[in-house]
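In this view, the complex is presented without one of its protein chains, the others remaining in place.
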Amino acid sequence: MSTKPSKELEVVPNPHPDRDYEVRIECPEFTALCPKTGQPDFAVIYFRYIPGPWIVELKSLKLYLWSFRDEGHFHEDVTNRILKDFVTAAQPRWLEVIGEFNVRGGIYTTVRAVYQDPGWTPDPSVAQSLVAPAWPRRRSG
Amino acid sequence: MSTKPSKELEVVPNPHPDRDYEVRIECPEFTALCPKTGQPDFAVIYFRYIPGPWIVELKSLKLYLWSFRDEGHFHEDVTNRILKDFVTAAQPRWLEVIGEFNVRGGIYTTVRAVYQDPGWTPDPSVAQSLVAPAWPRRRSG
Amino acid sequence: MSTKPSKELEVVPNPHPDRDYEVRIECPEFTALCPKTGQPDFAVIYFRYIPGPWIVELKSLKLYLWSFRDEGHFHEDVTNRILKDFVTAAQPRWLEVIGEFNVRGGIYTTVRAVYQDPGWTPDPSVAQSLVAPAWPRRRSG
Amino acid sequence: MSTKPSKELEVVPNPHPDRDYEVRIECPEFTALCPKTGQPDFAVIYFRYIPGPWIVELKSLKLYLWSFRDEGHFHEDVTNRILKDFVTAAQPRWLEVIGEFNVRGGIYTTVRAVYQDPGWTPDPSVAQSLVAPAWPRRRSG
Amino acid sequence: MSTKPSKELEVVPNPHPDRDYEVRIECPEFTALCPKTGQPDFAVIYFRYIPGPWIVELKSLKLYLWSFRDEGHFHEDVTNRILKDFVTAAQPRWLEVIGEFNVRGGIYTTVRAVYQDPGWTPDPSVAQSLVAPAWPRRRSG
Amino acid sequence: MSTKPSKELEVVPNPHPDRDYEVRIECPEFTALCPKTGQPDFAVIYFRYIPGPWIVELKSLKLYLWSFRDEGHFHEDVTNRILKDFVTAAQPRWLEVIGEFNVRGGIYTTVRAVYQDPGWTPDPSVAQSLVAPAWPRRRSG
Amino acid sequence: MSTKPSKELEVVPNPHPDRDYEVRIECPEFTALCPKTGQPDFAVIYFRYIPGPWIVELKSLKLYLWSFRDEGHFHEDVTNRILKDFVTAAQPRWLEVIGEFNVRGGIYTTVRAVYQDPGWTPDPSVAQSLVAPAWPRRRSG
Amino acid sequence: MSTKPSKELEVVPNPHPDRDYEVRIECPEFTALCPKTGQPDFAVIYFRYIPGPWIVELKSLKLYLWSFRDEGHFHEDVTNRILKDFVTAAQPRWLEVIGEFNVRGGIYTTVRAVYQDPGWTPDPSVAQSLVAPAWPRRRSG
Amino acid sequence: MSTKPSKELEVVPNPHPDRDYEVRIECPEFTALCPKTGQPDFAVIYFRYIPGPWIVELKSLKLYLWSFRDEGHFHEDVTNRILKDFVTAAQPRWLEVIGEFNVRGGIYTTVRAVYQDPGWTPDPSVAQSLVAPAWPRRRSG
Partner (left out) sequence: MSTKPSKELEVVPNPHPDRDYEVRIECPEFTALCPKTGQPDFAVIYFRYIPGPWIVELKSLKLYLWSFRDEGHFHEDVTNRILKDFVTAAQPRWLEVIGEFNVRGGIYTTVRAVYQDPGWTPDPSVAQSLVAPAWPRRRSG
């Protein structure tokens, strides 16, 4: 695997596809550019997913997030794009992506998007867990 | 866009209207006047919403909140008014507004109001999230 | 309004009676006497309610809580009495009162009582919020 | 009332038997002996209950917990025994007992047991509260 | 009982098999090797279970976790393996295992797997507790 | 000893007068009246002292602080008065009193006063400790 | 005393001028305008002083800080100006003013200025306290 | 070594007697009896020392602290007695003992005592460390 | 002023050059590249300085830190380089720069460098503050 930024998210086979288990991944080192001003933006990206046939390779995830470093993105849009890229690559049964962006103009913005495979019914043991949103703590006030 | 206080909340098109996703916004720099004494009041205003056709432009939201700086408002009333203004401007599918006011007379007051578009049914992936109130932490005791 | 302790809780009209919204009030300065020993007891009193025709005037609430300063009260009893007085004065749709008492004999006691107007059905947007108890954090251990 | 350790839990009449209200009690000063090694063990015991005909007298509860000081007990067993003794003495509608034991061998153990009066249906205002377990925060990691 | 690493998890009879009670165990001293690099990995392993016929002997659990010290394991896999070993040894009615792994490459990973005995229906007093995932707090951001 | 408020601070002989050791006492249950408005004020009173011939009896200290309950006092003044009363009663070698008053008008006030016996030279082992003020944490901001 | 913003800081006689004692005051509700953009700025202003002939009247201090609400000020400048105004009004033996400004452009700024009466020598009991800066906690990172 | 309570503190040779290094030991499981009421008291005992010829064996320290379980002791006295016992057994160059006692009557008491070998001059690298008291955090307020 | 990354640090005249006052600046959005791997590194940069003839313009400081975004730098080196650039631009009387770098390989690194104008003697009111290092809190363990 290279050590260059890449929009390719690599995956490996899910070692326990018989079970609906959850994986939570926190990535505090996301940075992109503001599409209006061109200045750097910073965020923590949180993933929580139930693997389908694949699990995401972590080094590849790091390179994927690195690939946004020189691109301009709006908060609401980029969070949904990351969700879509992850779904395409890993075909999870369920996925939550949260983008927690650094304060701008005295305002703290966080975006949460969720995907659920329409052909999948969650095992009862995780069904409640999925609908409970894993929001990070509030940061202001 | 000007840099003056304004009751006009500007919006831009929702880049992902096909999905019920959530946006959380924290504004710790709200100040208005007490209608009884004329003295300054301070609050943190928290928004959480599911965008409909529009998302709120953040610089505009800052100017909007600035517009209360020289006006007199009661806690319970202003929280509901902000909810209504946001609904009018952005037509969200769902919206929660929380006003967390600074202590007065040794008493801490927080107000929470919720709007749901009557013609909208939440996607199951967010339905539970919506009814779980995003209260800030208690501050006294 | 006077500045003396008073068992009279004053109210003002609810400015938004069309909506089921919540008000949370934290009062960390409650003190009464222990009915057994006559020594001072201290507590934080937390209110959370959905206003009906009235909202509680905060300065009056302060004077009301002050009125317990020279009275003897048991923890379980006084929390329920405050609930009843609030219901009588403000006729809320729903009310939660929590009394979090200071440690005595190495033991920390907290009491939670809830009232719901039997003729009222909560709006779906607040129904889940109501049944989720707003317990303060544990203090020992 | 004496000031000696006692397995007798004293109770007084519930002042508000018409209402399903909750009482939370935290006791950070529990100590017993390890049945294997004879060395002291320490725990925080948490109670949460809905009173039936009686409420527990707090000084008596302190003497009751003191009575374990020179006895040998296993974690899982003693938590359930305390639950049973409390049920016998106070006949609560509902009771949760949590024993949070100090670290041993690098491992932190916590035990939670719940009792519900089979002939009692919880009032809707507390029903959700009861099933939400009041776990203390994690301590390791 | 020896004091050597062992894949054998020892159990003792459940002293209260008549009740669905929960046991939470936190083990902050888990270490294994990375299967790719051979370098040490560290994690906190959290267990929560409802005992069936047996409860797990804690010293044995410590020796069991020690047995991974010189083995190579992937995060997602080892968490599920620990779940399976525990189920085999203790036959719990319900079990949750969470592996909270130390940061690698700026990324924090946590894995949660759940087992429920297919022939068992949870007592209503614990049913809600089981489906509420006991995630540890977020560590980044 | 009575259980009534009393301005008499009782003392007992210092069991280790040969050593300059420190005693820290925190009293979170202080309340008096505001001399301007007559309304209740609340504070935490912190003591730190090096005993001389006497140490303060703790139950007596509680009754002493209780004696302020129905009296009017300014923040700066009452902190210094408590210092003087303690010096008169216990003749400490050194004493620090801190009054940390609850917020009023959005402003948090804390007062710190120190006494040192002019005929006493601190042992080098405590000399640095004495001049390092034991301020409580900031509460606002 | 009026309830209007005022640059006049009122004082009352120091009740204990014989002693070098410290007063700490925290004011989390400071707001002014940015001289460049005209937009609101927010800060916490912390005072710590040793009174000379006067102590500052707290309601007057609130009105004084209110007087900056509609004025444009730079961070470094306004902190020093507040120091000078306080010195002129209250003639303290020693004064520290800290302005902790809200984040702007992703950067957190705090300014600390100190005054000492050139004709005054601190009592040894406070000398060390004075030179230990009472910085608030860091907020970023 | 036995596993019974013992007033004998065992020591082993200091492996690095050529250096003035510090050892900090925290013992949160101290319990004794109140000499007035006979009821259990609880404390955390903190040690910090510079070893002389010996270092304290930790299992022995545990048995030593256990030996107070059935004895009556006053706070100020027992902290100094532990200091003296430690000095006798281990002959440290320097020792600090802090007893942080659980709240009684709403009052939190902490006692700090220090010993320094009169024939020893601290190495400059630790001299400042020694005079900086290692107080635990405040617990009330 | 442009909005592009720039190694030019702009300054404005110190509005209070007659006084030795301190300015603390926290910049949590620093990122550069690892000179070995080319992968992104992240840090918080903390400044604390006593202005000489100039104070640093904050927007310019942001652009200056941005200029490292595409450059490779070692932790120890870049912290000292930032110190030198700041000294050259602003000629402060005293300056502390702390670089708190994100975890790499399970290891957390922080670098602190200090400059003092050799021709300057600090005012006694700040002399102690300067030598007390403003370390951020530890992050691991």
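A, B, C, D, E, F, G, H and I label the chains in the order they appear, each numbered from 1.
Going forward, contacts are C-beta pairs under 8 Å (C-beta built on N, C-alpha and C of every residue); 3 or more make two chains touch, one makes a residue touch a chain.
Keep in mind it's a predicted model, so treat the numbers as computed, not measured.
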Interface partners of the hidden chain - shown chains only, full complex considered: D, E, H, I
Contact set of chain D toward the excluded chain (per top definition): 42, 102-104, 106
Sites on chain I contacted by the missing partner chain, in the whole complex: 74, 76-77, 79-80, 104-116, 130-133, 135, 138-141
Contact set of chain H toward the excluded chain (per top definition): 14-16, 19, 21-29, 44, 46, 51, 55, 58-59, 61-62, 100, 123-129, 132, 134, 136-137
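FYI, only the chains that are shown with their structure count from here on.
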Shared chain contacts [chain C and chain I, defined touch]: none
Magnitude of the superposing rotation for chain F and chain H (Cα, nearest 5°): 70
Interface numbering overlap (same over half, different under half) for chain C and chain F: same
Computed distance of Cα centres, chain E from chain A, in Å: 26
Separation of chain B from chain E, taking each centre as the mean of its C-alpha atoms, in whole Å: 42
Sites on chain H at which at least two other chains make contact: 42, 102, 104, 106
Pairwise chain contacts under the document criterion: A-B, A-E, A-G, A-I, B-C, B-F, B-G, C-D, C-F, C-H, D-E, D-H, E-I, F-G, F-H, G-I
